[in-house]
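Quick one: this structure, given as C-alpha cells, is what I'll be asking you about.
Of the protein chains in this complex, one is absent; all others appear in place.
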Amino acid sequence: MRVHAKRAVALAAGLLLPVTVMADWTMNMSPGVTSTSNQIFSLHMTILWICVAIGVIVFGVMFWSIFAHRKSRGAKPANFHENTVVEVLWTIIPLAILVAMAIPATATLVEMYDTTESDVDIKITGYQWRWQYEYIDDDFSFFSNMSTPRDQIRNRQAKGEHYLLEVDNPLVIPVGKKVRFLLTANDVIHSWWVPAFGVKKDAIPGFINETWTRVDVPGTYRGQCTELCGKDHGFMPVVVKAVPEEEYNEWVAEQREMAEMERQLTEKDWTLDELMERGERAYATACASCHQADGTGLPPAFPALKGSQMALEDMEGHIDIVVNGAPGTAMQAFGNQLSEVDLAAVITYERNAWGNNTGEMVTPKEIFDYKNQQ
Amino acid sequence: MSAVADTHTQDHHHGPAKGISRWLLTTNHKDIGSMYLIFSFAMFLLGGSMAMVIRAELFQPGLQIVEPEFFNQMTTMHGLIMVFGAVMPAFVGLANWMLPLMVGAPDMALPRMNNWSFWLLPCAFLILVSTLFMQGGAPDFGWTFYAPLSTTYGPPSTTFFIFAVHIMGVSSIMGAINVIATILNMRAPGMTLMKMPLFVWTWLITAFLLIAVMPVLAGVVTMMLMDIHFGTSFFDASGGGDPVLFQHVFWFFGHPEVYIMILPAFGAISHIVSAFSRKPLFGYASMVYAVGAIAIMSFMVWAHHMFTVGMPLAGQLFFMYATMLIAVPTGVKVFNWVTTMFRGSLSFEAPMLFSVAFIILFTIGGFSGLMLAIAPADFQYHDTYFVVAHFHYVLVPGAIFGIFASAYFWLPKWTGHMYDETLAKTHFWLSFIGMNLAFFPMHFLGLAGMPRRIPDYALQFTDFNMISSIGAFMFGATQLLFLFIVVKCVKGGKKAPAKPWDGAEGLEWTVPSPAPYHTFSTPPEVK
C-alpha cells in the first residue's frame, strides 16, 4: 500500500509543477516513530484508499455520462427517476464500509487512551507564547522558547535549517519508556503537537489533560502549537529530544543540580561586580542582537541604551520595560524568559556599562518583589 | 403563460417607486432579493481581499507584509465575513427572488419584515468592519472565537463584534421565519409538500436549522459579553467556569451552521443538473429524506470539532460514529445527482459546469470530511491545513459554486437578458483551476504538519504555499470577471425567453423574462 502511495504522490507532484526541489514536496503524513503514530498512519492510508476507490467508481460513472450522453452527440434522455433497489443498495453498502472503517479506528483510540503504567510523568504548561516542562518526579522545570532569531523572521538574515522549529531548551525524554504528559495552560488554550509521535492534546487553563507516548528511536522531533493562542501562535514550537536512558539520567541529574544552584543564586547577596559580570553574559545573549554589544542600538527601531534617559535616571521604568516589554514595539517582555538573577544582572549591567556609571544596583530580590506587585 | 401575463396588466399594479426610497422602503421580494445578492457579493469581495492579504503574507516564509496581530485579524474577519456576510445572505437573496416564483406566491409572506431583515445586515457589517479601525484592532481570535482568548484576552473591539453578531443573528432569524411562513402558507393550490421544488425543500429545512441554532449563537456571545463586562464566569476557570463549555455551545451552533451554508446549494444544484441533463431528478423523495436526515444528524455531531480537548473515550466514540453516519445521506445525494446525469442528454452551459464541479469537488471535500471523522486520525489532522483544505473544499465549490451556478441559471429570469456564455465559461474555468490550485496543496501542507492560523511557517512548507497563493490570487482576480458578466447582462444582451433552458422545470419559468415587478397575483394551479 505504501508503495502505491509513493507512486501516486510522485505522479501527482510531477503533474503539478516543473519540479524544483523534490526533497521539500512532502505530501503525505509521516508514519512517525511510535506505535500510535504508525497505527494512525495506516488508518489514514486505509481510509484514503477507500475514498479513492469510491471516488473512482462515482466519478467514473459521471465522466462516462459526461462523454457518452452529451446532447451534442445526439443523446436522447431516458426518463427514469426512481429505483428502490438501487437506492436501498447505495444506502446499505456505504453503511457497511463505514462499519468496517470504524472497527480499527476504535481499537486505535482505545489504545491511545490507555495512560496507565507510565515510567516518566511530565507536566506541560502552555503560556503565551512558550511551553513550560515540569519533571514532576524530579523537582525541576524550565521554559522552552523559540530560538529562531528575529532577524531571520524579518528577512534580514538567511533562514536556518530549522527555521521556527527550534527552541532554547528542548524537552528531553528517554527512549523505550512510556512517558505520560499532563497538560494545562496558564492563560489561553494551547495545543501540544508532535506529528512524529501522533500526539496532539489541548492544554486548557484550569484543567488537566493527559496523553502519553513511547518513542523507540532516538532523535529530535519537532512540532508546533496548534490552537490559535494569540499573536505569536505561530512562534511557539515544540522540540523533543528522545535520548537513550543513561544519557537521560545524566541529563536529569544535571538539571536537578542546576535548579538547586538557581535557587541559591536568588537567595544570595550579590555585589555590583558579580552582577555586572553575569549581566554582561546575559546581555550578550538576550539584548545585544537589537541594542548592540556597545549599547548604541539601531535607532529608530532599537533605541540606544548608552546614555539613555531611562538607563541613567528612571529605574522603575527600566525594570518595567525589561520585565513587561513595550507593547507594539520589538521590545519583548523578558519577565518570564529570564530568571530573576539574570533580569537583575542585565538591568544592573545596562545602568553601569558603556559609561552609564550610575553605580546603582538592582538585586534579584528587588525584581522578585517588583514582579509580585504587578 | 400568456394568461399569467394578462392578469398582470389587468391587476394594474404599481411599478417600483423612484429613486433611493425604492430600495430603502421596498417590500418587494425581487428588490430585496437583488439587494441581498449585491450586498453578499460586496462582502464576498471584501472577505476575499482579506484572503488575498493572508495568501500574500504566506507566499513565502518570513514576515513580509503584515504583522502577526493583523494577520490574525485578517483570518478572523475573512471567516466571519465569508460565513455571515457572503454565503448566508447570498442564499437568503436567492430565496427571496426564487421562493415566491417557485411556489407561485405574489411575494414573501412578511414583506415588511423582509425589508427590515435586509437593512439590519449592512448595519451589522458596518459595525463589524469598523472594528478594524478601533484601538487594539479587529477581533483576532479566529471566526470560532474560543474563550478565553476572546473573553479575558480579547481586544476592546470584542464588544462591537458581539453586538454585530447579535444584529446579524436577528436578521437571519427574521429571514428564516419569513421563508417558513412563505413556504407553509403561500404555496399555489395543488402544490403539496412532496411536489415542492427541491430548492424550496432545502430552504425550508435550512430555515428550521437557522431558527434552532442562531439563538444558541446569540446565547454564547451573550455569555461572552457577560463574562467580559458583568463579572460572570461562564468560561473562566478562575471563577469556576469551563473554557471547554464554550466550545460545546459554539459547535452546537457551528455544526448545523455549516449545513445551513450548503443545504440550499444542494437544492439549487438538483434543479440545474436535472435541467441540463434534460431528465427528471433521480430519487426526489430520497433527496428530501436525505436532507432531513442530514439536518437532524447535524445536531448530534458537534464535538467532532473537539476531539483533542480531552473528552472521555465514550464521548469520542459516540461523536466519531455519529459523524461517520452523516456520510450515508450525503452519499445518497451524490449518487442521485450522478444517476440523474446518467443516460441524460447533457449540455454544459455555465450553470451546469459549476454544478458538475460542485459535485466532484464537494465529494472530495466529503471524503476528507470522512477522514477527519476518524477520531484517532483526527489527532494528526486537527487544526492543520488539512482542515483548512477540507472546509474550503466543501464551502468554495459547495456554497460559492452553488451560488454561481444558481446565479447563471436564473440571471436570464432576473434581467431578461442572456449572459455572455463565453465569458461565463472563462469565469468557470479560471475559478475551477484557481480554486484547486489554491486549496488542493493545502491537503499536503496539513499532512506534512503545517498548523492553521499561523502567519509564518517552517521552510519545508514553502513550495506548496507558493502554489496555493498563486491559485488564490487567480481565483480572487477571476471574481471581478463575474462582476463584469453580471453588469453586462443587466445592461443588455440577447433577449431571454420565459424559459431559456429547454430542460428546466418549475413555475418560475412560466412568468416572462425579466420577471415582472409583481408576479402570481393570482395563484397558478399546480397539477
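Going in written order, the chains are labelled A and B, and every chain counts its residues from 1.
Convention: a residue touches a chain if its C-beta (ideal position, glycine included) is under 8 Å from a C-beta of that chain, and two chains touch if they have at least 3 such contacts.
The rule is short, and it goes like this: contacts and distances are computed from a predicted model.
This complex has a chain not shown, and the name its UniProt record holds, of "Branched-chain amino acid ABC transporter permease", "Acyl carrier protein", "Electron transfer flavoprotein subunit beta" or "Cytochrome c oxidase assembly protein CtaG", is "Cytochrome c oxidase assembly protein CtaG". When the omitted chain is restored, the residue from B:P156, B:G190, B:G239 or B:G492 that touches it is B:G239.
Checked against the full complex, the one of B:L99, B:V249, B:A424 or B:M450 touching the unshown chain is B:V249. When the omitted chain is restored, the residue from B:I211, B:M300, B:L317 or B:L481 that touches it is B:I211. If you put the hidden chain back, the residue from B:L225, B:I262, B:M311 or B:A399 that touches it is B:M311. When the omitted chain is restored, the residue from B:M43, B:L110 or B:A377 that touches it is B:L110. Residue positions on chain A in contact with the hidden chain: 114-118, 121, 123, 125, 136-137, 182, 184, 186-187, 205-210, 368-369, 371-374, in rising order. Interface residues of chain B with the unshown chain, by the touch rule above, are 109-110, 173, 176-177, 180-181, 184-186, 211-220, 222-223, 231-234, 237-242, 244-245, 248-249, 252-253, 310-313, 315.
Keep this in mind: only the chains that are shown with their structure count from here on.
A straight line joining the Cα centres of chain A and chain B is 34 Å long. Those residues of chain A that touch chain B in the shared complex are 16-17, 20-21, 24-30, 36-37, 39-40, 43-44, 47-48, 51, 54-55, 58-59, 61-62, 64-66, 69-72, 75-82, 86-87, 90-91, 94-95, 98, 101-102, 105-106, 108-110, 112-113, 128, 152-155, 159, 161-165, 187-189, 191, 193, 195, 198-202, 204-207, 209-210, 223-235.
Residues 61-64, 68-69, 72, 140-142, 146, 148-149, 152-153, 237-238, 242-244, 277-286, 308-310, 313, 316-317, 320-321, 324-325, 327-328, 331-332, 334-335, 338-348, 356, 359-360, 363-364, 367, 370-371, 374-377, 379-380, 382-384, 441, 443-444, 447-449, 451-460, 462-464, 467, 503 of chain B are the ones that touch chain A when the two sit in their complex.
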